[in-house]
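Below is one structure; the comments refer to it alone.
Of the protein chains in this complex, all but one are displayed in their positions.
Labels for the chains are A, B and C, by order of writing; each one numbers its residues from 1.
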Amino acid sequence: MTALRNILLRREAGILVMIILFCLAVGTQKPQFLTLDSLRIILLLTPLILIGAMGQMLVVVARHVDLSIGSMLGFSAMVTGMMFKFHPEIWWPVGFLVSIGTGALLGLINGLLVTLFRLPAIIVTLGTLNLYRGLTYIVSNAKQIDRQYVPTALKSMSQTSPIFGIPWIIFISFGVALLTYIFVMHTRVGRQIFALGSNPVAAPLRGVAVTRVTLLVFSISGALSGLAGILYAGRWGFVNPSNTGSGFEFQVIAAVVIGGVSINGGVGTVLGTILGVLLLGCVAAALPLLGIPGTTQSAIYGAVILIALLIDRTVRQQGIKSLTRARA
Amino acid sequence: MTDTTPLISARGISKNFASIEVLRDVDLDLQRGEIHALLGENGAGKSTFAKILAGVHRPSRGTITLNGQPVDILNPIVAQKLGITLIHQEPISFPDLSVAENLVLGRGDGGWFARVPWSEMTRNARALMDLLGVRIDVTRPMRGLSIADQQMVEIARALASDSRLIIMDEPTAPLTPKEVETLFGIARRLRDEGRTIIFISHRLEEVRALCDRVTIFRDGNKIATDTIGNLTDADIIRLMIGRPLKEFRHKARAEIGDVALKVEGLTLPGVFHDISFEVRKGEIVGLGGLVGAGRTDVARAIFGVAPATSGTVTVAGKGVTITEPAQAIDLGLAFVPEDRAAAGIFRTLSVEENISAAIPKQIAPTGFIRRTVEKALAQESVRKLSIKLASPRQPIGELSGGNQQKAILARWLLTNPSVLILDEPTRGIDIGVKAEFYDMIGDLAASGRAILLISSELPELLALCDRILVMSEGRLTADIPRDQATQETIMSAAVPRTARSGVAA
Amino acid sequence: MLKKTLLAGLAIGVAMVTTAYAADPIKIVYIGKNTGNPYFDSITGGFEDACKSLGCEFEFVAPATAEATSQIPFIEAQIQRGVNVIAIAPNSPDALNQVLDGAKAKGILVLTVNGDLVGNETHRDATILPVDFTKTGPNQVELMGSMIGYKGDIAILSATTEAPDQNTWIAAMNDTLKNDAKYKDMHLVATVYGDDQPEKSTTEMEALLSNYPNLVGVIAPTTVGIAAAAQVIQSRNLAATVHVTGLGLPSEMRDFVKDGTVSAFQLWSPYNEGWLAAHFAVGVIGGTIKNEVGGTFDVPNLGTITIADKNAMNTQAELTTFDAKNIDDFDF
Partner (left out) sequence: MSAIQTPATRELPPARPRWQVIVVRPETMTLVLLIAALFGASLLSPYFLDVGYILRSFTLSAEFAIVALVLTMVIIAGEIDLSPAANMALSACLFAFAQQAGVPMPLAIAIGLFAGLVMGAINGIMVIALQIPSIIVTIGTLTLYRGLAQVIAGDKSIRVPDWFIGINTVLIAGIPLTVLIFIVMSIILGVVLSMTIFGRQIYQIGTNEVAARHAGIRSQRIKMSLFLLMGVVSAAAGLMTASRLGSVRYDLGLGGELQMVLMAMLGGTYIFGGRGTILGTFLAAWLLVIVSTGMTVANVPPSVQLVVQGVLLIVSIIATNFIYSRTQR
């Protein structure tokens, strides 16, 4: 075990400790928070965020950021919902392909803008955030897809369970996390993403196809937003052109930053990100239980993001210190 | 067999960067099983040539054949596949990836979704590190490794790549003599296996110890290729600089006056320790040493860019604390930084704005900029230093390196400094302009200014300085008067102490 | 060349402005809270049909978000277009005062439809609300009572803490529960707010179930809230023990009614709001209806409408109750 791994481990352990302390603190006020039932509530709150966070993690590790995920989620869900509505004869699982494909295409557009024109991702995705949202209104003619058009089988994915009473949607989200883990740890391109974020200047010299890796990363972010999109339709039973996915980016970025993915690229783990998502889920589930008004949620998220940034900063400074020590 | 066919045969290689030709019609054959040195001054084109072979740059003209087959080395990946590996001058690393991963990254085997063989990778990495005699835990990230260790990883990477041609661009600069010896041993073994090595270095003794043949570059031209035994050191230097060394010796002797800058016990933990010296009016004091010895850090500390944690600085007899450059400037200090692009110029701003950057109070006493004053000052500087430009309103990035450097010098002369710190002032500058700089530095000293000159080029130090300080591993190791200074005395003080004891043993 | 075209464009523009003001048919615009809100499709339908029969021009516009100030540029633009009637579902009870005053000053008839400027009624001419909102609370309590046998702990899942309509209804529910002996065994244990967001409404609903294990009923007088509450009940299979009702759209609730999760819920006809508003506006401008408190007028299909206090009028007296028997008769 080496120094940085130790820090990272500490970092993940740190989030875990925070989660446990938080849960215990809430538990002293509301003992029912410490039951399996509330674990189920927390897990049901987080699958979409978890899926989005996996994509965002890859983007951030590659030293970019994707603000358009909420709009990509909305657009993909809308396209899929319209397919369900106007072509109910199509077998419903095809919706997954449509939604993921649509998302991947939108993500690819982000990636192309970032790579072809060498634009900062933050500005590009701020633009496409609006662009995709506007397109969602246009394709849907500003009409919501109602509950009756969403296939029952899809809706029941967030209720029925293959095993242990845990709904499908949770399996899917953790399945995505597992695949992401295998992808980043055990494939060459996964490691190249880390190399790219760790040293973008050197990456092409070491045979990292920067353009293609960047495109891939943004496409994955889009595809996962698309997956979150169809699951949204199933989870909530409707697709709305204005609500669906709006604000998703803030929750996801908060989770990723809290999970210890470094905004300077190159650093991030699937486990940390999962824990970041769970911490947010715990907060979201605990507030109503404690009777704290929902209006404070945004402020709490903001504060948690800033605290995570400060921690990130401290860890980074330790890294720099150890570097100077080693040189001495 | 085809042993007589060269491994690499380059013909008519030329390279332009933005209308400036940095390499002109270079023909060069590299044989199998030779260690071939490329020599030349900074900017002579040897690194550019190496980078063309490694696919980092593409030649503007010319052809390269490998084993008699014409090849187009599009990019570093293609070079890697062809069996060509470049060890960069500055080690390239991915600080967040493990040492083992850094070793294999960029090897062309397997597709995108090929598995990463962690355990095999770690095993191989350990074996390589043992071979090089470096004790590094290969599972730890690169971040935190010393420059020397990073360089050893870089070398290990080239070994692991199983390349036919390994290009080493100044690999020994950060290494201890012991590490250099290990490296040379490995290089010789690779040669005996029939591989080809290109060795780029400034150190003639290393070239002599290791290489079979040398090629000398000057100003983008290949001047000569010969067996090392056929050339004396004097021959090589003459070929490299195109004239005898002596001409550079700066003749104008200034009156040496009072102490202008005095530094005592300056320390920045982990970077430099207990640095004490003084520079007098009219004196040029050199500061030599290996790359990474902490010379630039001392200059940055004095100037307040990255202040020291302890120690005192005295300017013109008064003790001062300098926490940011603005204070240093007010005290009459000036600092021409080493990295012109990063710390010197404002690339997209006009030459005028660049020249007037350090004198806000002169050009804008009320806060509003007086354009006429600024213009007049800039024009005068342009004339005095004969800066070649189309218009003072032109972005400075459009000028050549030498003229950019003159503009930076002009910026500092306008502050009328009593102490000038020059950090590698002639790096990347044409030889003609370099001579002008030497004259200017001499004149500045003659006008009563104290000058601290940091340089890695020993001839430059020897030619200009009244006294030469040498740093090694963050400490001052020598203070050599002009008449005792030779390349040998400087180098022996620059070599790290731990290593020297090793050599002695 | 360009200049000439520009000048020509200007000339045409000026000419059209002058003619537009003189144009004959009454122009009505309805400004919704935001686009993509299915509720407003139905209101818009009422407007459109009424305008077809009355021979007026109608347009629906809405900002992208339901934020307080987002309607202002739309109102400004409609004033500039010279419409005769601005009907609006206001996103804020007070942020629109200035711009609505500007519209009134230009002689435009300003109506609020399906939501009012509570406390700032002087800044509009009249309001069209679906039902007498004082009856919503008692109606909902009665429906809840009938579902749970008038006995047990109940809770309210509302929208936002400051939504004026919601607060009127909740106050009335509290009042009814306290003062009507019929409901003496029903105890309101909590009122929570889901901010009209599905995620938040769901967590609030889950928290209710968790905090109050004896809960037998939840009233959610908001379309987002009732759907979220129903979904929680459905996924936990609690339909037999916890009864959900409230105000919902048939199109969103149909599934829950059919599978028995929700046995009944209520709403009114949004369509009739548009229908009434258009008839009222045309009547006022044509001089056939006097916009004064106590006045009455007839509207096809709705009968006689009375202008109540604060120039308010309703499309129907009581809420419509939807259940498995009649839900398929409604398509909004």
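Things to note:
Simple rule for what comes next: a contact is a pair of C-beta atoms (placed from the backbone, for glycine too) under 8 Å apart; a residue touches a chain by one contact, two chains touch by 3 or more.
On a predicted model such as this, the values are computed, not experimentally measured, just so you know.
With respect to the full assembly, the chain omitted from this view is in touch with A, B, C.
From the options B:9, B:60, B:139 or B:221, the residue with contact to the unseen chain in the full assembly is B:221. Between the chain not shown and the residues B:314, B:400 or B:418, the one that touches is B:400. Considering A:61, A:77 or A:113, the position touching the chain not shown turns out to be A:113 (whole complex).
Counting over the whole complex, chain C has residues 5-6, 9-10, 12-17, 20, 35, 59, 61-65, 67-69, 72-74, 76-77, 80-82, 92-95, 97-98, 160-163, 195 touching the chain that is not drawn. Contact between chain B and the absent chain runs through residues 18-21, 24, 219-221, 242-243, 303, 305, 324-326, 328-329, 335, 337, 342-349, 353, 357-358, 360, 363-364, 367-369, 388-391, 393-395, 397-400, 411, 430-433, 435-436, 439. Of the residues in chain A, those that touch the hidden partner chain are 113, 117-120, 122-124, 126-138, 142, 241, 250, 253-254, 257, 263, 293, 295-303, 305-306, 309-310, 312-313.
Basically, only the chains that are shown with their structure count from here on.
Both chain A and chain C are touched by no common chain. When each chain is reduced to the average of its Cα atoms, B sits farthest from chain C. Look at where the CA atoms of chain A average out and do the same for chain C: the two points lie 35 Å apart. Distance from the chain B centre to the chain C centre is 74 Å, each centre being the mean of its Cα atoms. Separating the centre of chain A from that of chain B, both taken as means of CA atoms, is a distance of 44 Å.
Looking at chain B, one finds that none of its residues touch two or more other chains.
Those residues of chain A lying in contact with chain C across their complex are 30, 32-33, 37-38, 41, 45, 133-134, 137, 140, 142-144, 146-148, 152, 158-159, 167, 236-238, 240-243, 284-285, 287-289, 293-295, 297. Those residues of chain B that touch chain A in the shared complex are 56, 75-77, 80, 88, 92-98, 101, 105-108, 110-116, 118, 137, 139-141, 143-147, 149, 269-271, 292, 474. Chain C meets chain A in the complex at residues 34-38, 41, 62, 64-65, 161, 192-195, 197-200, 202-204, 206-207, 210-211, 227-228, 231, 234-235, 251-255.
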